[in-house]
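A short worksheet on the structure shown next.
A single protein chain has been omitted; all remaining protein chains appear in their positions.
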Amino acid sequence: MATPSGITLKELSKKEGLLTSGHRLCAGCGAPIVVKMVLLAAEGPIVAANATGCLEVSTCISDFTAWKIPWIHNAFENAAATISGVETMYRSLKKQGKISKDIKFIAFGGDGGTYDIGFQSLSGAMERGHDMLYVCYDNGAYMNTGIQRSSATPFGADTTTCPAGSVIQGKPQQRKNLTKIMAAHDIPYAAQASPSHWMDLVKKVKKALSITGPKFINILSPCNRGWRSRTDDAIMLSRLGVETCYWPLYEIENGVTKVTFKPKEKKPLVDFLKPQGRFKHLFAPENEGMLKQAQEVVDKEWESLLKASGTE
Amino acid sequence: MKLKGWKELTPGAVCTEAGSALKFKTGSWRASRPKFIEENCIQCLFCWIYCPDMAVKVKDGKVTGFDYDYCKGCGICALECPGKKGNKAIVMEGEGK
Partner (left out) sequence: MSKVVAVTGNEAVAEALRQVNPDVSSAYPITPATDIMQRFTSFVSNGKVKTEMILVESEHSAMSGCIGASAAGGRVMTATSSQGLALMWEELFIASGTRLPIVMALVNRALSAPLNIHGDHSDGMGARDCGWIQLWSENAQESYDNTIQAFRIAEHMDIRLPAMVCLDGFIISHSIERIEYLEDDKVKNFIGEFKQVNPLLDLEHPVSYGPLILPDYYMEYRRAHAEVMSKVPGVVLDVAKEFEKMSGRKYGFFEEYRLDDAEVGIVILNSAAGTTKDVIDSFREKGIKAGLLKPRLYRPFPYEEVGSALKHLKAICVLDRADAFGGSYGPLFMDIASSLYTCKEKPVLLNKIYGLGGRDYLPEHAELVLNELAEVAKTGKEKTFKEYIGVRE
């Protein structure tokens, strides 16, 4: 299938896979799909840093590593600070004539290590202007430690620290809009992507890596354990996330917003929520107000993106 | 597998063999496995791009089958497969069949 951009799955399939099989992420996990796509999009050498979490812990255990690129895990809250150090050493050695190759730097972190505990070091790295790409694989909770809520957890979701009970019905707060917060750092590129829309994701990663400076891409990463969904529906759910505009696909390049995918038919949010057990309680009649509230927030954000993008 | 003594370890626990995870065969995790029905395959390569375990074998841009050493049987490939005229090129069947 020829595409205007010249990017085809056939061409991508000829590339060497830089994340190997044999990792111990759950069957059907969204994270390795996200990482695979990001690494396929890259042209040229990559060095990566990884925050503690599912991805890190399952891809490098003892002397088994699924990474075929140089990779460093330091601690939970400092993937951005760690890659800042690697990138700075690269610049120093390049200036001294000790390195000549062009290397790109990518930090991977889950929503835990990015929105919450890693927020400070991410903000610092973005503000300092390091030439790096930060990729957040957002599965909406601290999954590795057992599905505890994060600031990325959707409104009303049942997690192990805000379970749906008789007094409290899941997470009372709305999600933090990290993508916009990153864009507010005036970085040259911030975007949202989804593995279901692989071409959009690959294009965004390619664009980001071609820009010098700090870049941020937030990628929806379904977790069938935490979302209480099926092992085979990661792509289906991420597609629904996009089509319901729960997870809009857009980019903010030098302050200019552009929606990169407009669903032909905007589906109601419940289409995304229904297949997930973590939202089951929201379908009880007494929680109708919560569903309405959730839909309103999604609509408001989508409207504001369309307006900013000039594509009403 | 014999465990190493302290003298044989790498300094700082650094893994010096890239991709050594390939030595860990996750295929044993499966409860069901994908079956390839080649005549229904339109070679869209969706199964290949969506597989979380890089377990779809592709040669010269064409899907040839699955790597059962690593396939965890998640079923994403089967669900996403568009197939030909409503007939899937990948169906999940019980492991041990």
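A and B are the chain letters, set down in written order, and residue numbers restart from 1 in every chain.
The criterion applied here is as follows: a contact is a pair of C-beta atoms (placed from the backbone, for glycine too) under 8 Å apart; a residue touches a chain by one contact, two chains touch by 3 or more.
As the structure is a prediction and not an experimental result, all values here were calculated from the model.
Shown chains touched by the hidden one, complex as a whole: A, B.
Of the options A:L9, A:C26 or A:I72, the residue whose C-beta touches the omitted chain is A:I72. Among A:I7, A:V57 or A:M236, only A:V57 touches the chain left out of the display.
In the full complex, subunit B touches the hidden chain at residues 3-7, 9-16, 18.
Think of the hidden chain as still there; on subunit A it touches residues 45, 47, 49-50, 56-57, 60-65, 67-75, 77-78, 81-93, 95-96, 99, 101, 103, 120-121, 123-124, 127-128.
FYI, only the chains that are shown with their structure count from here on.
Chain centres here are Cα averages; for subunit A and subunit B they lie 23 Å apart. On the subunit A side of its complex with subunit B, the touching residues are 1, 9-14, 17, 19-33, 36-37, 59-60, 63-69, 195, 198, 230-236. Against subunit A, in their complex, subunit B makes its touches with residues 10, 15, 17-26, 29-30, 44-46, 48-55, 58, 61, 67, 69-70, 72-76, 78-80, 92.
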